[in-house]
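These notes are about the structure you will find just below.
The complex appears here minus one protein chain, its other protein chains still in place.
Chain IDs A, B, C and D follow the sequence of writing; residue 1 opens each chain.
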Amino acid sequence: MLGYTVRRILQMIPVVIGATFIIFALTFLMPGDPVAALTGARPLPESTVAQIRLAYHLDDPFLVQYGNYMLGLIQGNFGIDFFGRPILGLILERLPTTFALAMTAWVLKLAIGLAIGVYGGLRHGRAGDHFALVFTVIFLGIPGFVIALGAQTVFGVQLGWVDPAGIRAGWPMAFILPALVMAVEASAGLARLTRTSLVDVLRAEYLRTARAKGLSPNRVIWGHALRNAMIPVVTYLGLSLAGMLGGAVLIEAIFNIPGIGGLMVTAINNKEGTVVVGIATMLVLVYLVFNLLVDLLYGIIDPRVRI
Amino acid sequence: MGTHQLATPAANAATDPADDVLLRVKDLEVEFNTTRGIATAVNGMNFEVKRGQALGILGESGSGKSVTARAIMGILDMPPAHIPRGEILLEGEDLLTVTPKRHRQLVGSRVSMVFQDALTALNPVHPVGRQIGELYRVHRGYSRRDAKAAAIKMMDRVKIPAAVKRVNDYPHQFSGGMRQRIVIAMALALDPVLLIADEPTTALDVTVQAQILELLKEQQEERNMGLILITHDISVVKEVTDQVAVMYAGRVVEHGPTAEVLNRPGHPYSRGLAASIAGEELKGQRLPAIPGTPPDLLNLPAGCSFANRCSFVTDNCLESIPALETIEASRHIDTARHSACFHTPKVLAHVNV
Amino acid sequence: AGTGNNAGAEGEKKLSFQLTEPKSLVPHEDPGSQVAMATCANLMEVNTETQTLEPLAAKSVTSTDAKTWKIQLQDDWTFQDGAPVTANSFADAWNKTATGSNAWQGNGYFATFVGYKDLNPTDGSTPKADKLSGVKVIDENNLEVTLTAANADFPKLLSTSALCPLPEQAFSDPKGYEANPISNGPYQFASWNHNVEVVLEKWDGFKGAAGFSGGADKLVGQIYTAVDAAYTDMTAGNLDMIRNVPATMVSKAKSQLGEESLYEVKTGSKQYTLQIPGYVKGLENPDLRKAISMSIDREAIATSLLQGYATSSDSLVPPSLDSYKKGSCDSCTFDAAGAKALLEKAGGFDGTLIIEHNSTSDQQLVQVISKQIQDNLGIKVQLKPMMGTELEARRNGKKLEGAVFGLWGWSYKSPDQYLSQYETGGDGNVTTGYSNPAVDKLMVAARGEQDEAKSAGLYADAEALIMKDMPSIPLFIPTDFGLRSKCAAMNDSQGDLQFYRAGYGC
Amino acid sequence: MSQSTQTNPGADTAADPLAPTNPITAPAGLKAPVAPVPVGPRRVAKKINRGPIWLKPRFLISGSIVALMLLMAAFPQLFAGFGADPNANCDIMNTNQAPSAEHIFGVDIQGCDYYTNVIFGARASILVGIVVTAISFVISALLGSLAGYFGGWVDTIISRACDMAFGLPFILAAIVVLQLFSERTVWTVIFALALFSWAGGVRFMRSSVLEVRNREYVQASKLLGAGHGRIIKTHIIPNSLTPLLVLQTLGIGGVISAEAGLTFIGIGLTPPSVSWGLQLAAAREYISAAPHLLVFPAIFLTITVLGFVLFGEALRDEFDPKGK
């Protein structure tokens, strides 16, 4: 187990290097001038531009810039942005928010997706199954922002159950609505996967055994079917949590949640390469760590792959 | 010709003291809804098992052996399966009509089942001890600890070495033979009166097969259980059972004491089956084989379903279905023989050609 | 609506306003920040009642030649921690801001100071000096600033946040100061919950006149990344003030929040233009540009798409400026036939007119403009939306391929803020690259003229000259709106809506 | 009992191989009358909607939705009227007019007929949806097969590449990539979306290939001397593709929505392109003033997504070799 973890962590190194390299290269290639974005239509004095370019090594060749960045990264230094703020600080400032949002969304998604999936699986081939499919797909088909704006208006403004925007209310009240929207949107895949997996498991011989033992249908499903049905779902769940961390730009904007997504979009708009790469690095790391956790969790759920 | 009813073993058994009969299956039919139509997997099945008796059910793949067993256990997937008619009487109670609750009480404790493939029959994510113990918890309301202790005892009983140590292991950590023993332990846990073993050794190799059969036989005799042993394997039937029912295309075509039926088969299919054993004397010759393939269950022929593979076939066979009739009545019911063929005498006469 | 959020301590006069996460609370580092405006008292300030520029932290600002300016400070003003505000508080702050290597955003405001060049070498070498030679501290209360050229607008410059004073601590402990800035304005910094809110409290020690400070005891800058979220929050009663409300939101607010929630900024300070870089091939002919201008039905767009929240523009400056002359742009009225004729006269146009614009704002407006040009002039128009950085880079690098759609606003109310775009090397001139010695001369003269009426006349002359070449097509003067709750009595100062000046109306 | 085994199955000429193989079997029509047997009551099975009865309509419905949408994408004129042009005949004075007899979907912000626009919007949206899905499908199928089949360093490289693509936040990558293009058309959007949408598919494919790779028929083919190319082409891919296919049809909707999302953050398609994504993004500001701007493209989008998902499911059943 420890050995496995060590090996996995070693495998992360090339991925982190590769991913940062790609993003670094992409931001480098991106048209536009980071310094230009600092003031908008009124350009900065030439001298200031020169100073900034110098201070941030913007005129160095790409590989040198990348090398410097990686050197810093190894020492845990993500660099500073154009306003002199440490990038790591900027990210860490927002990471808990994003994390809270992603986690909440993920848990809700789990609840919704599993519920619908299990329902569909148990009603396999019958009307309920098709109803579950249509239900999830409709949410898949309506663009996220429509759902978000609708939910915001109804629950935030008209009913006033929660603040429609911002996180002043703190967790959980400020996060429930956006998380729910994210969850509803993302639950389709999970529901389908759960359903398919459950249908497979329901056909398994060991469920026959369970029924032949005279167990009640509830016990058969909750005690024997679900855990097995979860095995293929777990990988997906881990990946989706990682995905949610980076993928909530729209929801963050609509609900005014100061998360990584917003920071990232601003950084991209301003072509702040170091910030962008910093975020990407962070997200890649988070993704990899989750991936590892999922695989370890796998071992807990499925004793056959115990490591 | 509508003579399915003629002198079924069940009918004869009615004269015997009823308490001796553990299970009586009467005119059982099982159909499957498939996309291509309705498949009749079991088509008028009749047999009975008495206390302490071992009944072998022989028959080729797809003849409905497992479906029958599952119907008894009430674990058919319905849909697609449904049981249009028939009765399954366990100690007088019709398992098809009792309430679901009563059914759950009976199944697992009065009648239990050993499955063919132990690896797939055991839930991979629960320790075996828990899977055995669950029976005690559900049926007898044992505490977690007591259930575990009982599970260990059961594992000991089926000769799993170091049961105490292995009770928390998972199925995949056991070898095939041990897994099968665990499944048997599960089946025997609540001292059932009837045990159904559906091909318990097919997935095992010969040396382990011998161990398992030995175990089954031993437990059956020890507890005076009824045993239904389902298999393809004639030698296994010979080894373990007293009575044998030979199935073909969803019905019993021959029924009687094992030795009798296998040495002197009265139905062409049993005859083919018995002959296909590759005895040493056949070395260098062609093996006697039953030609052809079994009929399509979606579209059973009007007449005898074996007719298209039968060397005794006559026009009669193609038109009507021969009933299972008593061919050698006997004072003692256990030695009575039944066969469903128009040509039973001819077949019997042909024996040992 | 508008009161839900005021449930602070009982009777506390609290107002909340829409804010974007500040880069820094130090005014010089982020001069546009509403927090900076609230915390710092500038030397000069616009009185919202009279709409005139008056001395605030200064007792007087005077000059004879508009080149050398004498600044006398108010007596006994202190910072919020009690330390006195001295001439050095200003001079040191200005020196630091003007030093290029600090990369502070306010740097550009000092470009006209003598000595600025020394602090900002363009070749990346270390600055030769660490002080602006044009700034002289005479004594505790007196300063003298020398500019490189006469500029009568200098007092207006003194009203911007980049020229705020800094206390001693800002130099001795910059980090500590960043975290807990102290200034001399009507509100003092209380707390900053990053990305959530900045809380300001009224500073009792503020000695400025009532016209310079607001009515709330507590100001909460709630941080939003998009105005839509702020709007939603306001509809839910969680926010008191929003500014820069887009036209689409105005009509929505009118129906959802009621007419009284809208605050119309009195002075139009912004303008939409379509600027045409001189270096773009094929668009050099002024007649062609005029034809393009005439092909746009500004009235129709203003009433339909912009829902009446904009007026068509017929000058290079907004009407609120003294130099404005109605109809200085004679080709700014819609005339499809005239446009065609003019196009003919200009020899036609067979290329594609590219319109570059920022992809994140005013998409629909650009679209309809391009459509009108295309339909009414019969030429092919292609939109080129892009991100801000790219647009700026293309602008600064003179890499534009066509006209640029943009919105321009002033930092302080002066025709110079608009017309310098067409002065060689002037502020914003990089876009069109327009250069006309006659214009340059008029601009210098106008800037140096301290008599406002004379100055306005000179600016108007310059505009008339520029208009002939039409480097820029005036489009609309948007009506600027703020949104307010019942409690917020909004104010603006010469077109700038400053939240901290709002009165408390509950 | 020693009939030649070679002749028996050979005589099988019945239509169904599982049917009785002896030609002398009585034809079904000549079934001997079977007298009803007075045994226990016949329990009647509840007729359940399975099999062809249900499968057919699902296939038909989803198939016709998909076909309709494809037709709309290919020939919008068929629906919008010949000579229709989404950008012509606009009157800015009509901006945001609600649906009326003249404009059944109303008028859009630019004053153009919205019905025409929505119809013409299908092309870009569906093109993006299908092409991106197709590209990611092909990439997934290829890379997944290679990784799963060859294992070793091929697998390592591909899997790590997947991790990278996965780890990079999609939005970030899409923004950065789209920034590289000065002009954004359907194809650049497709490129950006496709560039990072394959990783999940590859993983998925890889795991099904891992399963298939060890099947005996693969070994059997190897034994015959088949090369890797042939094995991958004829054995691995066909047998591991169905799950991926279903996943990808589920993804079509996601891709179409993603196009809308990109537009929404200002990096998607740009006018004069028309797409549902553009329409939805533009409609956002007018949600309360002109809800029809949102409703119509959203309905079309949802129906399309539903159609594709159902179609995918139906296809899977169709491709199942056992035919159920």
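As a working rule, a contact is a pair of C-beta atoms (placed from the backbone, for glycine too) under 8 Å apart; a residue touches a chain by one contact, two chains touch by 3 or more.
Here is the rule we go by: contacts and distances are computed from a predicted model.
One chain of the assembly is not displayed; among "Oligopeptide transport system ATP-binding protein", "Na+/H+ antiporter subunit C", "ABC transmembrane type-1 domain-containing protein" or "pH regulation protein F", its UniProt protein name is "Oligopeptide transport system ATP-binding protein".
Residue-wise, the contact with the chain that is not shown comes from B:Val208, picked out of B:Ile38, B:Met78, B:Val98 or B:Val208. From the options A:Val6, A:Leu29, A:Leu92 or A:Ile300, the residue with contact to the chain not on display is A:Val6. Of the candidate positions B:Gln220, B:Thr293 or B:Asn308, contact with the hidden chain is made by B:Thr293. Taking the complete complex into account, B:Gly176 is the one of B:Gly37, B:Gly52, B:Pro79 or B:Gly176 that touches the chain left out. Interface residues of chain D facing the missing partner chain: 5-13, 16-18, 215-217, 219-226, 230, 234-235, 238-239, 321-323.
Remark: the residues of chain B touching the chain excluded from display are 60-61, 161, 175-178, 204-211, 214, 232-236, 238-239, 272-273, 276-283, 286-291, 293-294.
We take it that only the chains that are shown with their structure count from here on.
Counted by C-beta pairs in contact, the busier of A-C and A-B is A-C. Seen from the Cα centre of chain A, the chain whose own Cα centre is farthest off is B. Here the CA centre of chain A is 38 Å from the CA centre of chain C.
Here the spacing of chain B and chain C, counted between their Cα centres, is 91 Å. For chain D, the set of residues that touch two or more other chains comprises 48, 50, 179, 182, 265.
Across the assembly, chain A contributes residues 30-32, 253, 268 that each touch 2 or more other chains. On chain D, the positions that touch chain A within their shared complex are 48-50, 54, 58, 160-161, 163-164, 166-173, 175-177, 179-180, 182, 200, 250, 253-254, 257, 260-261, 264-265, 277, 280, 284, 287, 294, 298, 301-306, 309-310, 313.
The part of chain C that touches chain D in the complex is made up of residues 228, 246, 248-249, 251-252, 255-256, 297, 300-301, 303-305, 359-360, 363-364, 367-368, 371-372, 383-387, 390.
Residues 87, 90, 92-95, 109-111, 179, 182-184, 265-267, 270-272, 282, 285-286, 288-289 of chain D are the ones touching chain C in the complex.
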